[in-house]
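Shown here: the complex without one of its protein chains, the others still in place.
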Amino acid sequence: MRSYPPEIIGEAVLNGLLTGAIYGLVALGLTLVYGVLHIINFAHGALLTLAMYAAFVAWSVFGLDPYVAILPLVPIFFVLGYGVQRLVIMPASRGEDSNILLVTLGLSIIIENVMLAVFRSDTLSVQVPYAMEVVELGPMLLGFPRVVGFGVAFVVAAVLFVILTMTDTGRAIRAVAKERTGAALVGIDVKHIYAVTFGIGTACLAVAACLLLPFFYVNPRVGNAFVLVAFTIVVLGGMGSVPGALLGGLFIGVVESLSGLYFGESLGQIGIFLIFILVLLFRPTGLFGAKA
Amino acid sequence: MTARDVLPIALFAAVAAVLPLFVTQNTWLNFAVFTLIICLAAQGWNILGGYGGQYSFGHAAFFGTAAYVTAILQTRYGVNPYPAFVGGIAAASMIGAVIGFLSFRSGLRGSYFALVTLAFAEVFRVLANASEMTGGAAGILIKLDVRPANFQFDSRASFYWIALGLVTVALLVTRALERSRLGAQLVAVRENESAALALGVDALRVKLSAIALSAAITGAAGALYAQYFLYLDANIAYGTWISVEALLAPIIGGAGTVFGPVLGGVVLHGLSEFTKTLVGRIPGLDLVIFGVLLILVVRFPPREIPGLIRMWRGRR
Partner (left out) sequence: MIEPDPAFLSVHSVSKRFGGLLAVGDASFTVKEGSITGLIGPNGAGKTTLFAIVSGFEKPTTGRVLWRGEEITGRPPHRLAQDGIARTFQIVQPFAGLSVRENIAVGAFLRHRRRADALAMAEQVADRVGLAAELDKPAAALTVAGRKRVELAKALATQPKLLLLDEVLAGLNPSEVRDIVPVVRAIRDSGITVFMIEHVMQAVMNLCEAVHVLAQGRIIAGGTPAEVVRDPAVIEAYLGHGAATRLQASDDRRAGRPEGLNRPPEGSSHA
């Protein structure tokens, strides 16, 4: 194994943490949906792709800076997520686990290929003036957009925390997550709460998309790169755990960055997949078998 | 198996076998061979997913392994393509057994089994894309050497008949499974695992047999793909496209039925060809249609359609 000077390793770790925060944000939406609806949303990656294209269009057509585009895209994607859950996933799956799996897979196929039909398979990116700016931290140089992404991801997590703990809707979401039947008995509209949760998860993706775009590219399959990573984080951090998603995101970001450093870019993701497989295989079965 | 069990399969094979006598354009035969390869991969998925209820999202792992092993045995070790073909199938089956052993022993099912199979397929894809053995990102090319002894034919019809033969064998295997002890136990495990255990069904062994058989059949599709197109790379062999195709056809055509995967495969690819002639070649459009169909089939299972129509009529 090659050896690197500590500042290179330090930089890799820091960069991993920065990317990891955005991974955490992507995983946040996934884990929230799992924790409340108890479903695995296979369309999560495709919805991220959709959000990235939306941010791209906001920039290329309307001239909106991706960071500014967060403001219109969050409500749009909230409504989109709400509608998808309420009008597609719920009626089509009829509460069956395997059906949800297939319906969300179908959704991801549709979204991905509509993007392919509209934008073709070209890889697109935005040009923003700050794309190449760096933040100096001692001997280490960190990309400005990554630092922004890191900060905003934590702000979003904090906002989410406030929503979940301090608002009526948030309390209803947590009630439904804990005890669906009981929540329904005290008059909570469970279907509405499900859709709201899905909407919040999708809105998280809109933020993540806007944060990613200044230093990443977009193509119809870009979400796939994130979805397995997000699943890994969710499984690692504990299904349905919000802080777990953030911590898991940071951890996975570092793992990816370091394995990229040591094994090269193309093998970098293998570390993540292997962690994913190992965690799935060796966590106690009760945790996973229960809902199947 | 009785004559009544075999008759529909024989009928299907006979009707399909005469097709190349009428259709001689290469593009059509090409399309037919490709569709048959998909049908074969889907028949493999159907054993585990349809009869066993274990939904794999990573059958690419088996398709790709067989394809690569077939190709590598020929190009690197000079093995004759026929034994290489069998070697590919055996390798896929072994990979299936290993993945199955790891997942089923850990009690993974439902969404978690889907996720872990997807992850395995991705690991293989990344490895194949990086490894020297598989030709890395450049892929692997099987040398063109058109001789029947070399499993290469100058007429596409020959490949068509071979693909059809394999599909027919897979149909017979599926029917035999339906009529066998293993088949009954597999369905029992799908319907209720603990009840099956109480009746002496060794659920782990049954699921392992199913995944090994399933992987072998999907592997045969991969090996045939390699032999027909003579080129592979990681995104073809281990790409999510084939995992999705292998799952869509049986779900749309009827999972857990003998003819479901073939019906689904033909309907899907027929539909995609049809739209191509209708609106021209728009990339991704066929898959959009597949996705819509998938959701519709889940929402309105075909076996419930007569009831739905009755209900709709009654309401008016």
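We just call them A and B in the order they show up, numbering each chain from 1.
Convention: contacts are C-beta pairs under 8 Å (C-beta built on N, C-alpha and C of every residue); 3 or more make two chains touch, one makes a residue touch a chain.
None of these values were measured; they are calculated from a predicted model.
Undergrad: For the full complex, can you list every visible chain touched by the one that's not shown?
TA: Result: the unshown chain touches B.
Undergrad: Taking the entire complex into account, which one of B:185, B:214, B:227 or B:243 touches the absent chain?
TA: Result: among the candidates, B:185 touches the missing chain.
Undergrad: So that we can see where the missing chain sits, which residues of subunit B does it touch?
TA: 179-181, 184-185, 187-188, 190-192, 194-203, 256
By definition in this document, only the chains that are shown with their structure count from here on.
Undergrad: Please work out the Cα centroid separation of subunit A and subunit B, and write it as a whole number of Å.
TA: 31
Undergrad: Along subunit A, where are the residues that touch subunit B in the complex?
TA: Within the complex, subunit A contacts subunit B at residues 39-40, 88, 91-94, 97-103, 105-110, 112-117, 120-121, 220, 224, 228, 231, 235, 264, 266-267, 269-270, 273-274, 276-277, 280-282, 285, 288-289, 291-292.
Undergrad: Going by the contact rule set out above, which residues of subunit B touch subunit A in the complex?
TA: So the residues of subunit B touching subunit A come out as 53, 55, 57, 102-103, 106-116, 118-120, 122-123, 126-127, 129-130, 137, 240, 244, 247, 251, 282-285, 287-288, 290-292, 294-295, 298-299.
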